[in-house]
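Heads up, one of the protein chains got dropped from this complex, but the rest are sitting where they should.
Each chain carries a letter (A, B and C) given by its place in the written order, and its residues are counted from 1.
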Amino acid sequence: MRLHKKGLSTLTKLVREEPALWMGHPLKRKEDRRLLTGLGKFVDDIKLPGMAYAAILRSPYAHARILGIDVSKAERLEGVVCTLVGEEVAKLTDPFLQISSPPANKLKDYCLAVGKVHFAGEPVAAVVAETRSTAEDALELIDAEYEAVDHVLDAKEALKPGAPVIHEEVGSNVVFRGKWDYGDINAAMKQADKVVKKTLHFHRFSSTPIENNAVLAQYDKATGFLNVYSNNQMPMFCIPWVSFALKFPSNRIRMVTGDVGGGFGTKIISYPYIVLISLLAMRSGRPVKWIETRTEHLSAANHGNERMFEVEIPVKNDGTILGLKVKAWDDCGAYTRYEPAGATIWAQVTPGCYRFKNFQMEFLQVMTSKCPVGPNRGYSRMQHLWMIERSVDIVARELGLDPTEVRLKNFIRPEEMPYVTPSGGVYDGGNYPESLSRVLKLIDYWRWRKEQVEERKKGRLIGIGISTILDSGTNNFGQVKITNPENPFSGNSEGARISIDGLGGIQVALGTSPQGQGHETFASQVVADEFGVSPDQVTVLMGFDSAVNPYSHQSGAYASRCAVMGTGALLGAAKKVKEKAAKIAAHVLKADPESIEFKEGHAVDRDSGRKIPLWQIGNIAWVNNVLLPEGMEPGLVAIHFWRPDFGLPDEKWRLNQTLTYSYQSHAAVIEMDPETGKFKILKYAIVDDCGKQINPMIVEGQVHGAAAHGIGAAMYENFEYDEDGQLKSSTLVDYLVPTALEVPDLVTESMETPSLFAPKGIKGVGEGGGTPISAIANAVEDALTPYGVEISDSHQNPQRIYELIVKKRKKM
Amino acid sequence: MKLAKLTQKDDLVQIRCKVNGDAYTGTVEPRTLLVYFLRDVLNLTGTHVGCDTGHCGACTVIMDGKTVKSCMVLAVQAEGASILTVEGLAKGENLHPIQEAFWENHGLQCGYCTPGMLMSSLFLLQRNPNPTDEEIRRGIDGNLCRCTGYVNIVKSIKAAAKKMRGVEVTA
Amino acid sequence: MTPKKFAYFAPASLKEAIQLLRVNEDAKVLAGGQSLIALMKLRLAAPAALVDITKTGDLLSYIREGKGHLEVGALTTHDTLERSKIINKKFPILSDAASKIGDQQIRNRGTIGGSCCHADPAADLPTALTALESEFVVRGVKGKRVIPQSKFFVDTFTTSIAKDEILTEIQIPHTPPKSGSAYIKHSRREGDFAIVGVGAVVTVGPKKVCRDVRVSLGAVASTPIRAKSAERHLKGKTLDEGNIAEAAERANEEADPPSDMHGSRQYRLDMIKVFARRALNLALSRAR
Partner (left out) sequence: MHFDGTFSIRAPRKDVFDVLIDPKQISRCMPDLQKLDVKSKEEFTAVVRAGVSFIKGDFTLNFRLVESEPPTHAKLVARGSGIGSAVDLETTIDLSDSGDGGTLMKWQAEAKVGGRIASVGQRLLSSQAQKIITQLFECLRDKFGTGS
């Protein structure tokens, strides 16, 4: 890993104290053999005896009253096991928990629409049949009658008096309205040489993992257990939703995940489907499998938050940004499945990487007749960071300065770390100016700037865009108390169990439920270092099983938390096991437990040099237990739950919302075809810093993936609705996921500034904050400098760019 | 003229084909997609389904020497065909050089697109043992990946090409 | 997603296939199936029967010289077309089009005949074949007939092939010496359906005068169409940048494009001009 080594900063070298053997090593992943040979275990690969298949009928209307659903013809079809409609669901279940405050929390959400449909694609009925095809055949036989009512597709429209109300029980379409106000924005406005104003729009897209949502539910009458096999990303976090809706005891719900084909946040809010399929399993008495189709996924799983901004930026002529005043409208679609979390999570990164202290944000979250939103790689921060990074470039353009100059002028300096932001965030170390200067070097910024001028003379339009953003990780759930102080969540926690069995085998179980991030590998590396063994000697359980793995109800893979939280939990468990193992070893070796260390598969007495193999300690602990020290409990296993030191929001909503603040600088060079509005990326470079790296190969892979998502969002992926509220991009024909021909080669380099607060100096990585969305928007605007075109949308659709050019040409 | 046996919508059709070298005979509904025949009937669950329209490529297998999307082929169309799936790549414990290269170069993360990606890589390298980056990217343009940004996949295929040409790979 | 039920036939000869099409209500020919099966899975199409013509034993995949034209068997795959030396040399417009269809797996399986019979107005090969004034050989109960290109594409997804006829061959008339051809499309990603697809064939006479020119457009009407006004403007004129640009300005006169999220009607009308010019220039550069 040459790049990785190059990326080591001086600071890191100074603090790199103990010689870690496996941490920092680009170890080949332990998961890969099964995945490469077709032996991965995804939900759809599981077959249970007597299993039947479910299919879901969905609303063709964006907003309509359900007049009646007749399933009799479907039920008569040979091979159909049972059906379920919304009216029955309303009797069998309670509405889902809501995390908003009144009146938005009056919203009634069920796993099938009850009385009314609220977006095109909403489930209205379900069928269970012997085969997938028969279930789909049966859907065609259901007669559903609707009466369309007015719908609303735009957040600002949805606020107007007389606008259709999506949920009557709420009384309006507002989910949340809040004002963050720090420093003195009015004074900043007065001080300013200029106030830059802009209206911006962040579009809808989603991470679209290649594996769609999947649920297999089995109600075991004998044990009274509900066994749920799914690819949910936070299986234990969704337990309250499942348990309360089904009125089913939580201690008899078993949640299992195996290999998961990507998540990126989109698999967090699949609880309505878990409840639906569980109901069907209970009704049919059979294990029931449901595999979401791609069309279902795109139209009804969840989209990323769409957001509109009105921005005012007071600046000095030298490029100093004095503050930021923003009004934001967040469109969360028809339900609040994980909202209004998104209405606060952006505040993790309130000022971005910049030093301004005056900040005011009025934030409105609004419901519309569109697919509900949910977490999506860079959840809620990327919209905000895009707005900030776009604003910085707009400031540079309006002041006639180079965008890098404005950034360098306003960046928080490394010597100011740890840096407390106006909103109470505590940045845990980093060197933003260095990150930027490295990426400029990597892409050869100044050469491109020269070339740009030369090429422009020849009619060739080159654009260079840069962006430096924060990639906050390990969230403090205290942030959701901002939208509803009654919410019973705060902090974060994760569990791990380590055991050394009677034959010396080390087994590890974690609460994190991975979707491709390589948890088996990183956990092996961390534990191997603790016990002085090779990662091969450590077995980490794959997936997650609530009957087997230790967990907290905050367990899961989301918010870039796994490496940090998992390591915290692993270190705690290892400490407990080591302490006990040391006592046993000391007892056998007649040594002081304090002088026992673990090396090369042995417990070694530092003083005498005598040693005892791990297997022998395990043997004594579990089997040969007469040899145990007097009074010691047999067994060599420990569970540890780790939590970072988090607080609660104060009266001004100041709060450190995450533990770690990784950051990345991106630079894109594009070439624009002004005749068509289409452009291509000529070069793309990234410098990331996620603190100390456990496995630099995995880190680099996460950086690549996050960048590809951002590039896809910036250039290809867009959920667009027609005037009737029908999603135009509900298949991969129109929802354009980039292929290998669209994603350019990504040149990467990394820095390693250890976190000042997280275990081992690790920081979360993987979301990338949607950086390419701003880097590319900035590059497009830069390329179009001769036309003076302004980019105010996050999606760079060729037609729109073309139209902007045409409009300017007419004026020229 | 004698017509092929007239079948009805509900009739099952017999098919014979070879999968990973083994001969199979079975009956299927005409509408059964090849991917479900492989997954549900033959229990070869390495071949995945990721979309409805033949865009994601997770279901890619090699049929009579060429990559096809097995969700866009009816099982009955595979009558008499010879099919290679991801399960047929490794020889016992020995991984195929392409599998090795993906492993060494972190060419996979969640692993869901990987089986299809491997099949496309094999087809590409059989045709073109020494592809350029551009040729590699074109060769896998029918396989979507959401985890890797394709960077390490391209790298893996390059490394696999070297291995398959017998050139030693230096780290 | 799975198709609705249908009956499946794999006739052992073309003759038998034709009979099956005749006697089965609502039967559809299955070749590569790369468009049909997707539509059946989405349950937008639900033919009662499929007649699979790939197992007839009749030779339908070939590229060979005929009398004054090149003959391409209907089951020739896009991949074969893309890689054919003779097509590359004589009709680069077809290699251009074939190489831009879908992706490698689709090109491995999709066929030229299937693409033509499917008659999607945004498809690449029909547009390219329109510029080439190809002819379509179909076989039916009464034997063989040849349909000229101008009569072949009738409407969206509709050709003039009768219910009990099968397309067996496409005949591509040879172009005179000093001809060049090209197909380019404007699409979001490389393999996507065209927002605008343009085929161009030019024949250069003495003093760089345009002896003949044909420009075809895809995705801008219910069938591929010819940009006749542009052709008329260029014929007999010197093939220089100015004249080509002027002709391209007229290329959208016959178009009546639809709108979708990738391109509005107006955008397509504007793009026709851009891509007509580019296709003509590329075709000209290939005229030797």
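Everything that follows uses one rule, which is that a residue touches a chain if its C-beta (ideal position, glycine included) is under 8 Å from a C-beta of that chain, and two chains touch if they have at least 3 such contacts.
These numbers come from a predicted model, not from an experiment.
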item	value
Chains in view that touch the one left out, judged over the entire complex	A, C
Among A:I321, A:L727, A:V743 or A:I801, residue touching the chain not depicted	A:L727
Given A:D94, A:E140 or A:D607, the one touching the chain that is not displayed	A:E140
Absent-chain contact - pick from A:T93, A:S243, A:S284 or A:S299	A:S299
Hidden partner chain, residues of chain A it touches	58-62, 120-121, 139-140, 143-144, 146-148, 295, 299, 722, 724-728, 730-731, 733-734
Interface with the unshown chain - residue positions in chain C	28, 39, 42-47, 119, 122, 155-158, 193, 222, 258-261
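Everything below uses one rule, namely that only the chains that are shown with their structure count from here on.
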item	value
Centroid-based (C-alpha) most distant chain relative to chain C	A
Chain centre separation (chain A, chain B; CA means) in Å	30
Averaged-CA centre spacing for the pair chain C and chain B, given as whole angstrom	29
Separation of chain A from chain C, taking each centre as the mean of its C-alpha atoms, in whole Å	44
Chain A, residues touching no fewer than two other chains	132-133, 293, 295, 731, 733, 739, 741
Shared interface positions of chain B, touching two or more other chains	29, 31, 36, 52-53, 138, 140-143
Partner chain C, residues of chain B touching it in the complex	1, 3-4, 6-11, 13, 29-33, 36, 52-54, 57, 60, 66-69, 71-74, 76-77, 79-80, 120, 123-124, 138-143
In the complex, chain C residues that touch chain A	1-2, 4-5, 42-43, 103, 186, 188-193, 260-264, 267, 270-271, 274
Chain C to chain B touching residues, read off their complex	1-12, 15-16, 19-20, 23, 30, 33-34, 37-38, 40-42, 48, 50, 52, 54-55, 79, 102-106, 108-109, 190-191
